[in-house]
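Written below as structure tokens is the structure these notes are about.
Note that one protein chain is taken out, while the other chains of the complex remain in position.
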Amino acid sequence: MTNLKKIVNSTKETFVDIGLGFKKSFKNFINFFKVDKSFKSMNSKQKRHYIARKLKDGGINVGTVCFGLFTVAMLIWMVVYIFTTGSSTLTWEFITSDYTKESLTLYTGEKNYFEAGDLTFENTTNAEIFSEKWGVALENGVDNMQNNIVYVVHIEDGSPFNDFVNKDGEAVEISDNFYCNYLSVSKTGADFSQLNGSELTAEEMCQELEQSNYILGANFMTKGEGIKGSLLTTLMLIGFSLLFSLPLGIGAAIYLGVYAKNGPITKGIRTLIDVTSGIPSIIFGLAGAVIFIPFVNSISGLTGGNIFTGSLTMALMLLPTIVKTTEESINVIPKSLTQASLALGASRTQTTFKVVLPNAMPGILTSTLLSIGRIIGESAALVFAMGSMIGNTASLSSGYASLAVHIYVILGGEAPRYAAACAIAIIILIVVLVLSLLVKLISLRLNRFKGAQ
Amino acid sequence: MLEELNKDNIVQEDKKFKRKELTDRIVKLIFLFIAIICASFVIFIVIFILEKGIEPFVKNYSLVEGEVVQQNIGLFFTNTRWLYDGNGGMGFLLLTTLYTTLLSLIISIPVSIFTALFIVRMAPKRAKPVIKTCVELLSSIPSVIYGIFGMGVICPIIQMAPVQTFAGNSILSASLVLALMSIPTITMVSINAIEAVDKSMINASIALGASNAQTNLKIVLFSAKSGIFAGIILGVGRALGEATAVQMVIGNNANGLGFYNPLNPGMTLTSAMLSGIGEASGIGYDVRFSLGIVLILVILMITSILNVVKNKMDVIKTKNSTSVIKKIGKFFSSDIAFIRTYFNDKFKKDSK
Partner (left out) sequence: MIEFENEQTNVEQKVDNSANTLLDKEEFKNPENIAFSCRNVDLYYDYGEKHSLKNINIDILKNKVTAFIGPSGCGKSTLLRCFDRMNDLIDGCKVTGDIKYMGQDINEINTIYLRTKVGMVFQQPNPFPMSIRNNICYGPRCQGIKNKDTLNKIVEQSLKDSALYDEVSDRLDASGLSLSGGQQQRLCIARTIAMSPDVILMDEPTSALDPIATLKIEELIKELKKKYTIIIVTHNMQQAARISDYTAFFMLGELVEFNETEEFFAHPRDKRSEDYITGRFG
């Protein structure tokens, strides 16, 4: 309760303060146009100088404010663009469906056509678009590329649509996630036309159906373009990368933070780790391609990039961050704490594992979160070290694209798919922003530790 | 009896301590080993990329049936086209990379410095942490998202230019994207540097009758210059090495030397490495590693030069030392003065 009150109070104060700030800026703004009382007593040279200076100061101030607001506006624009473009595509179906489209070509069986009967069907659903002749209800839809498509939402009993068979003559049921790619119809039996779901709206298609007397065949498809495979790949990549990098990074940080004395070896280690953090990611990608792909393939007998090569490369990239963050949190631990442990008769090893490590936990957590953010966003390195083929599912043996690489691939073709890319970007953005907020919270707690010292 | 027991105990305890000491040493060695492994990765990276990057120059590749190709060393430096068949030249890629980075810096440096100044010195006190957190969050956004923004917003805007462009894909859009990407990084470091400026220095400046704007420019930014420079070095590193976002917007024009016009499409080292990687094989794949070597060298060189400059900024001058430019200026001015007096005298004599 008191916490809530505190939060409410501080929020209120924040708003009041921002209000005061604006008032102050406004006052300054007004003051800019005011002339001092002493102005009248100045001579002309002084007056000129006074005005020039006032204009110059005003210009600098306005410039500073403009630049600041420009940055903020630019970055807000970016986030808004991504959210507005991608939000309509980002559905549960988009997340869980395969990338490749599944196609279902339907045949009409031995007769090679369906003929419309004399009877009309009663609309038993509340669907608005209903073909009484054929007994099917249609509905408009949008696929993951923002194209219009037509769904067959309901088929009445006795409708010929129930009698479709596949190539081998087995009866097929059209499940919900398939949409109508095209229907081959004929009005008289002699002519032939194809009703394309992507070109016609449901209403137009229904009209065409009403006018047609024969159905010759059909093709149904799933939406596809989903990101299930990339999402799973990313999750696996995160898991394996952390598995490889955390033990190494924490070990190195413990050496540097606890054992290392100032000497050439320590200095060398530090310099090399610093250099590693300055290498651009594409170089890591090259390194992964030239070191890890042959290495992993010679062990496992696979070919090309896979999850392991990708995660080893990422692990390499993450090491400097993990080492630095963890070492920092080890350094924050008060010296008296470790000294007390040693004075109580604990050995160095015991102190390290029982005092240093638990107290460095916030740092380790921070580095883990930072690493996750980095893995999710990494693209260039993974294109080289893992692969840029978009998969329908994740697998250990083949290198499918991660989410970021997925974006890169679908934007790289002839027709860039902005909506899908932005939808994935929303996922990445939200994860990254949440992670950095968490890091911020943890660092606030760490600072409290610092204060105690 | 009791004494004996104690003795026994002591011996046992002694053993225990020795064992503890031994484990301590072993554990320390293990951690040292891990640390050395972590540090040595970078050496492996460089060695392996060097090895693979030199291969295109020495190994024989069969590109077409019966024909053997190698990367031509001369053309690698001089050719103004980038090709993946052994005749590509990386010189203009390097120039485009530097040019794009420079353009991006021209935009990002003033914007981020003044943004930092705005956040620290002008924003309302309580709004400060909010804006600061926002910038911090933005610096963690991955580059591919900046790439989307570049493709979806910046390129169409540049396409609106009255000149014909390659669907907006141009060096200018790449540098805008890079600028946008490095602004949060440079701003964050600059904020830290500006906050570290001694408060008493600011007070002294104001007490001397300088206005707020003058203090901000002449004292705050001047005192924080080395910290801000560190941020710029970070930004340069990020801009030089960025691959995906640049490749998405730069247009990947392999015919070089059009980069003098920022509205032309171009190709940087990184985008050349990334373009068509999916179908690459043989020399077309391996030559990307040669570009990698060039990129590493460029980044190392530029960052170390900038670091030297930064370290020079930190040094407190204890003596009068004139800069080289001033010395040259003095040399010439004295010479000119000498010549002038010489001719003056001569003319005078002549006139006489």
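A few notes on this one:
Should a chain be cited, it is by its letter among A and B, assigned in written order, with residues numbered from 1 in that chain.
Throughout what follows, a contact is a pair of C-beta atoms (placed from the backbone, for glycine too) under 8 Å apart; a residue touches a chain by one contact, two chains touch by 3 or more.
Just so it is clear, the model here is predicted, and its values are computed rather than measured.
Among B:S223, B:T244 or B:S275, the one in contact with the hidden chain is B:S223. The omitted chain makes contact with just one of the residues A:A52, A:L119 or A:A340: A:A52. Of the options B:M201, B:A280 or B:I302, the residue whose C-beta touches the omitted chain is B:M201.
Across B:L98, B:A210, B:A280 or B:V298, the single residue that touches the chain missing here is B:A210.
Although one chain is not drawn, its touching partners on chain B can still be listed: residues 125, 198, 200-201, 203-211, 214, 218-219, 222-223, 316-322. Along chain A, the points of touch with the absent chain fall at residues 36-38, 49, 52-53.
Operating definition for what follows: only the chains that are shown with their structure count from here on.
Distance from the chain A centre to the chain B centre is 26 Å, each centre being the mean of its Cα atoms.
Interface residues of chain B, counted against chain A in their complex, comprise 20-21, 23-24, 27-28, 30-32, 34-45, 48-49, 51-52, 110-112, 114-115, 117-119, 122-127, 130-131, 133-138, 140-149, 151-153, 180, 183-184, 187, 211-214, 216-217, 237-238, 240-244, 248, 270, 273-274, 277-278, 288-289, 292, 295-296, 299, 303. Against chain B, in their complex, chain A makes its touches with residues 13-14, 17-18, 20-22, 24-25, 53, 56-58, 60-61, 63-65, 67-72, 74-75, 77-78, 81-82, 85, 247-249, 251-252, 254-256, 258-260, 268-269, 272-273, 275-276, 278-284, 286-287, 290-291, 316, 319, 323, 347-349, 352, 370, 373-374, 376-380, 383-384, 388-389, 404, 407-408, 411-412, 416, 418, 421-422, 425, 428-429, 432-433, 435-437, 440.
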